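Left out: one protein chain. Kept in place: all the others.
For clarity, chains are labelled A, B and C in written order, and residue numbers in each chain start from 1.
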Amino acid sequence: KHGDKTTVDILYCVVGPATLRMTTLKARDKVSVIGPLGNGFTVPEGKKKVFLVFGGMGTAPVQHLAKLIMEGRRAGEIEIVAFAGAKTKRGLPFEKPMDEISEQLGFAIREFARYGIESIIATDDGSAGFHGLVTDCFLQWLKENKLEANSAIIYSCGPEPMLAKVAQIAGDRGIDCQVSMERRMACGIGVCQSCAIECRLEGSNETTYKMCCEDGPVFDGREVVFDHEFARIAAKKN
Amino acid sequence: KHGDKTTVDILYCVVGPATLRMTTLKARDKVSVIGPLGNGFTVPEGKKKVFLVFGGMGTAPVQHLAKLIMEGRRAGEIEIVAFAGAKTKRGLPFEKPMDEISEQLGFAIREFARYGIESIIATDDGSAGFHGLVTDCFLQWLKENKLEANSAIIYSCGPEPMLAKVAQIAGDRGIDCQVSMERRMACGIGVCQSCAIECRLEGSNETTYKMCCEDGPVFDGREVVFDHEFARIAAKKN
Amino acid sequence: MVGKAHPTSYMKVGMENMVDISVEFGRLRLSNPVFTASGTCGYAGELGEFMDLDQLGGFVTKSITAQPRMGNATPRIVETDAGMLNAIGLANIGVERFILEKLPALSKIKAAVFVNVAGETIEEYVAVAQNLANQEAVAGLELNISCPNVAKGGISFGTDPEQVREITSAVKQAAGQKMLMVKLTPNVTDIAVIARAAIDAGADALSLINTFTAMVIDIKERRPVLANRTGGLSGPAIKPIAVYLVNKVYNEAAKERRIPILGMGGIRTVSDALEFIIAGASAVAVGTGSFVEPACAARIVEGIRKYCADNGIASVKELVGSLGE
Partner (left out) sequence: MVGKAHPTSYMKVGMENMVDISVEFGRLRLSNPVFTASGTCGYAGELGEFMDLDQLGGFVTKSITAQPRMGNATPRIVETDAGMLNAIGLANIGVERFILEKLPALSKIKAAVFVNVAGETIEEYVAVAQNLANQEAVAGLELNISCPNVAKGGISFGTDPEQVREITSAVKQAAGQKMLMVKLTPNVTDIAVIARAAIDAGADALSLINTFTAMVIDIKERRPVLANRTGGLSGPAIKPIAVYLVNKVYNEAAKERRIPILGMGGIRTVSDALEFIIAGASAVAVGTGSFVEPACAARIVEGIRKYCADNGIASVKELVGSLGE
């Protein structure tokens, strides 16, 4: 907010026609925006340890979550550890190059270090930080450190196979987990049914479709049916 | 030309999707241009009196023609009179408001006065200059002035009914006349046959289609079959 | 000719109030000729936040089937040049829950409510129609025999005149007093043949067009982007085809039988809507356009009023099928 104006920063990655069109916008162009839509991450009472596990452009929302927590009323009670994944060092979505000393101290990413948040980097090719998937890096951390599952929570955003793995890790250990899902969306307001996410119905083996735009994008990790083969199988059944 | 750069001014009027898209261009955008295509106005030897009769955005090309003549080798031999038409005073495609004294002196339009060219304005509603069609204004001039038809030539660009009238006036008096025609064009290079103009074959009653993009846009006024009903009639015949 | 009258703005204000944009759609009198299209506006509640639904002439629900349907796997949509493909697969809550949970809210809006009916067998269509026949909130049914995104039923009913006749008369009987509108697919050699079959079998109105079967391929994975492989193409890309088909159905089937047409396919602006009306549609529906701009349909209502006022047209009815030589 600046006086009577509200400024919103939009961080986006060009992946398709819509984001490509966004690159043609110039200063003073008018755009019409509907929002905010859907839900967001929530931090339940009693949580003391927060893990952020993210990859690629999934960084954007969790970075914002970290900021909200550290600027919020419960900042003192909560400790955050961030795990950032990327294919290569160059793929890390951070502006400044890392500085080695901070990295050794466990504060690899400036954007998080600003808030005193520990951060660990993993790259698929080992060109920076941990050599391997960000989820393996997270698993190793869990092995090396003691944790009270009840007071911990994991927030994750990134490619769906990564979310699936994170949700599985969380499920295995009884840690709460919120995943931010992504679907191609046409309407964004729950009318077109294009952004379906298969979810387990509590206390039953049945599943239903929830709408990512309206019921999400954040879902409980236990709820989502991550089945990459599901799409193909369902298509064949028809 | 500025050093090793060539600068081209493009004067355009937003009438459809393509020109609308042009308004979204910003500085340093790259556009690919094919040209020049087709022909242009030509000034045959021996012409001493040049009439420019134009309306609307048809001003652009004839204004350029006037400039070329007045800066050319035969500037001394040739006298130009310009007739500009518009629906209303506001519709005149000139940047600066006219000044009354120049108007009374017959130099209504600065863009032409710069080259010492006499210019006369006609508006359909009489809000500036002659009250009526530019072609009636031209006809009146022809009645009031003596003219040697052989050494005169008319150049015209604007709405097709205006061109038809100008060509008729020229034909009746045996004055040479070149009209700049317009058609919707898809390819601009003579391959798609979309910009057909019905033309008389010399020395016969038959007609053929010429392509406005390649054989034109400038045609001899005698050659073009201006028949506004033609399009409809031909459509019915099929 | 239109476009030559230039009233002052004072006159225009007067005119806009005097213009009559109501239309007769069969035996229904609608406050204006603008509908939302099936599947693009849910069950109405969701859109209420973005537009006053009372401003609409009509509202068509998402397709309803006898049993609830989960729909297809995702991805269900993909954007294309000036259009999109969808393969939702008729995901819906089923007619019983629809009547219990959704119809009460729909009964409160002023727009005429059409329920879009779909199924895999004639019996299913009939079952849905029977359930709706006595619902007061329902003005009419739209018979979806043109959905390209389901393995059984859907489009297969809509491409053969014999089947069109059969399903139309079966549903007509089940629908009782409700107006029956049959929604046509453009995926046929001669849409007028299908239109006449529907009219002969008792259709009170026709709506067109549904989407074109289409495919987008992911060249990296070398497989279709949509989980359903194919989807239906909608949006501005198909508009010129839709306008042509509406004009064809108007001239070759609907006009002489006085059957109204609900025209759709790529409508996004007032001028798009007017093209359909001039081509022969008594009313128009906005589908994909609502995704880009949820209040698109309401904006078009106002635009039609303004167009009539600006051009000295006393009633929008004069425009229906007014396409000249």
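Quick note on the criterion: a residue touches a chain if its C-beta (ideal position, glycine included) is under 8 Å from a C-beta of that chain, and two chains touch if they have at least 3 such contacts.
Since this is a predicted model, take the numbers as computed values, not measurements.
Undergrad: Tell me which residue among C:V23, C:I64 or C:A214 touches the hidden chain in the full complex.
TA: C:A214
Undergrad: Pick out which of C:M70, C:I122 or C:I241 touches the chain that's been left out of the picture.
TA: C:I241
Undergrad: Of C:T121, C:N134 or C:S271, which sits in contact with the chain we cannot see?
TA: Hidden-chain contact among the options goes to C:S271.
Undergrad: Which parts of chain B are in contact with the chain that was left out?
TA: 16-18, 32, 34, 183-197, 208-209, 230-235, 238
Undergrad: For chain C, which residues reach the chain that was dropped from this view?
TA: 1-3, 80-83, 85, 159, 187-190, 212-217, 219-224, 230, 233, 236-241, 243-244, 247, 266, 271, 274-275, 278-279, 307, 319, 322-325
Heads up, the rule we're going with is that only the chains that are shown with their structure count from here on.
Undergrad: Could you tell me between which two chains the number of C-beta pairs in contact is largest?
TA: Highest contact count belongs to chains A-C.
Undergrad: Using only Cα atoms to place each chain's centre, name the chain farthest from chain C.
TA: B
Undergrad: In angstrom, rounded to a whole number, how far apart do the mean CA points of chain A and chain C lie?
TA: Distance between chain centres: 39 Å.
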